[in-house]
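Just dropping this structure here.
Here the complex is missing a single protein chain, while all its other protein chains stay put.
Chain lettering (A and B) follows the sequence in which the chains are written, and residue indices restart at 1 in each chain.
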Amino acid sequence: MCFDVKRLYALAIGPVLMLMGLVSNGVWASESERSTVNMTPGVTEVGQQIYDLHMLILWICTIIGLLVFGVMFYSIYAHRKSKGAKASSFHESTTVEIAWTVVPFFILIAMAVPATKTLIEVYSFDDADLDIMVTGYQWKWKYEYLIDEGERVSFFSNLSTPQSEISNTEPKGEHYLREVDEPLVIPVNAKVRFLVTANDVIHSWWVPELAVKKDAIPGFINEAWTKPLKEGVYRGQCAELCGKDHGFMPIVVNVVSQDEYETWLASKQVEAAQVKQLMAQTFTFDELVERGKGVYERSCLACHGAKGEGGVGNAIAGSTIVTGEISTHLDIGINGVPGTAMQAFGGQLNDVDMAAVITYQRNAFGNNMGDIVQPIDVFNHKKG
Amino acid sequence: MLQLSKNPSIDTAVKLAGVTVVMFAFVFVVMVPLYDVLCDALGINGKTSGEAYTAVDAQVDTGRRIKIQFIASNNAGMPWEFGATVPMMKVHPGAVNDTLFFAKNPMPHAMVAQAVPSISPARATEYFHKTECFCFNQQPLDGESSAQMPLQFIVDQDLPADIKTITLSYTLFDVTDMAKSAIAKR
Partner (left out) sequence: MGDHHHGPAKGLTRWITTTNHKDIGSMYLWFSFAMFILGGAFAMIIRAELFQPGLQLVEPSFFNQMTTMHGLIMVFGAIMPSFVGLANWMIPMMIGAPDMALPRMNNLSFWILPPSFLMLASTLFMDGGAPQAGWTFYAPLSTTYAPPSVTFFIFSIHLLGASSIMGSINIIATVMNLRAPGMTYMKMPLFVWTWLITAFLLVAVMPVLAGAVTMMLMDVHFGTSFFSAAGGGDPVLFQHVFWFFGHPEVYIIILPAFGVVSQIIPTFSRKRLFGYDSMVYATASIAFLSFIVWAHHMFTVGMPVAGELFFMYATMLIAVPTGVKVFNWVTTMWRGSLTFETPMMFSIGFLILFTIGGFTGLMLSIAPVDFQYHDSYFVVAHFHYVMVAGAIFSMSAAIYYWLPKWCGRMYNEKMGQLHFWVSFVGFNLAFFPQHFVGLAGMPRRIPDYALQFTDFNMMSSIGAFIYGAAQILFLYNVIATIVSGKPTSEEKTWEGAEGLEWTIPTPAPYHTFETPPAVK
């Protein structure tokens, strides 16, 4: 050989071990600056176990790879025809075949043992301090705190990055595409159990730093759990293709102290009681239409005509907006159209009246959409 | 061997056509009941046996309490109000428990719903016996009317010791189209 392989290995061992040590301690994955090249150990014990397992397999594969490629590269160098190498004729060896079947098999067993242990730990679901139901929608998440006494708190969590940032007319904020209007709030050092399901298609709830990823299947519930050990804000994304805005339904989890959590929960329960009042008022179609007629005559007729034929305002009869998506229609009713005479009625009409007039418009003047808007829908739309 | 035609090509063609017909029939006549039997027996897909749970030795295990959580949600496009009357119950294995779910159809026309149950943890499914459940049948409701729907269940005494909470979730689906004949009868 033209170089001393033994010396080379001896020289390399030191730095390699040091590198292993550095990397294994997660120096490339320190919490202060989240890694851009490696998995995060996150803020849970299970997450740390998963990370350690990942690094273990990675190192085993790296070492085996270096060995195999080392042999290959050496061969490419030393057994070149241009260097005068003459081909040997050996072409089989049962001993060798057995050896390199059995040895990898034992390496696999060594990997399987910690893997099994970690998997069983991930599957230990009971004894949670808090249960939260997570429902995937196209394209947002709904969280419901399954509290046994008092109001059950539930809210939607939507992407809050403005469209202008996405369409590149505004500079992008620090948490571009990973920020929401209503984050999930959970207490630190408590075991939280998630019951994950979906409203329409399959989604998946993934927060890397909490080491949770669970598919959300419509009609079925799946369990997952986490026990965060450090306060902070942890971000994740939907991890199952669910339609056009799959990339735009992030998850934000605020892990706060027990006190902060209880304060937040209490305020949410007050809100929930309000909502429940409104929800208790589920009106029938006829009630809404009748009420809506009155609202229309008081608030809309002047510009939109007694028969919905328009005037100062656009026609309601046959309008593409009024016969289109409810959310767009509601949006205009609530927020108006800036720069035109159409005011924002959201502040002027209460949720019951708004629901009534939208329902009326969609079903009067020959529109006959057959659909219905409840006060709770208006409430939710306003919240985003 | 059975020869169906003198012409060997036609003979083969006829036999192959026959196999196709038989396989098609197999799907509808054999597989459907087979699926039902197997899913029932193995408790797959959250199906717990609809038959009366023979509570012969049903001694109530008063030393143990299991928390049963109820969740109710609508699938996309389902406008009904739907929920549990109580959010949870603490029950003894072996005891018969009753609770009610409420449903309200706010639309002006009659609709039919199907409640689909799902249990967590999944391995608790075979120990959770619903002896009476609104999820066994499709639920028709006239326009603008409501109903109270009963659920009766027993938690098996053999429930593994490490399970302390069982979550029962119902998802309500709109099956009006699927059940048009049921409406026609009303």
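Definition applied: contacts are C-beta pairs under 8 Å (C-beta built on N, C-alpha and C of every residue); 3 or more make two chains touch, one makes a residue touch a chain.
None of these values were measured; they are calculated from a predicted model.
Asks: Which of these, A:His54, A:Lys230 or A:Arg298, touches the one chain of the complex that we don't see?
Replies: If we include the chain that is not displayed, A:His54 is the one touching it.
Asks: Who touches the missing chain here, A:Lys191, A:Lys213, A:Lys293 or A:Lys382?
Replies: Considering all chains, including the one not shown, the answer is A:Lys213.
Asks: Using the touch rule from the top, list residues of chain A that touch the missing partner.
Replies: The missing chain touches chain A at positions 34-40, 49-50, 53-54, 57-58, 61, 64-65, 68-69, 71-72, 75-76, 79-82, 85-93, 96-97, 100-101, 104-105, 108, 111-112, 115-116, 118-120, 122-123, 138, 165-168, 172, 174-178, 200-202, 204, 206, 208, 211-215, 217-220, 222-223, 235-248.
Asks: Tell me where the left-out chain touches chain B, residue by residue.
Replies: Touching the missing chain: residues 45, 75, 114, 116, 122-123, 171, 173-175, 177-178.
Everything that follows uses one rule, which is that only the chains that are shown with their structure count from here on.
Asks: Indicate the whole-number Å distance between the mean C-alpha point of chain A and the mean C-alpha point of chain B.
Replies: 30
Asks: Residue numbers of chain B touching chain A in their complex, please.
Replies: 46, 69, 71, 73-76, 79, 81, 87-88, 104, 106-108, 116, 118-122, 143-144, 162-165, 167, 169, 171, 173
Asks: Can you name the residues of chain A that touch chain B in the complex?
Replies: Answer in residue numbers: 125-128, 131, 133, 135, 137-138, 144, 146-148, 152, 195, 197, 199-200, 218-223, 279, 282-286, 372, 374.
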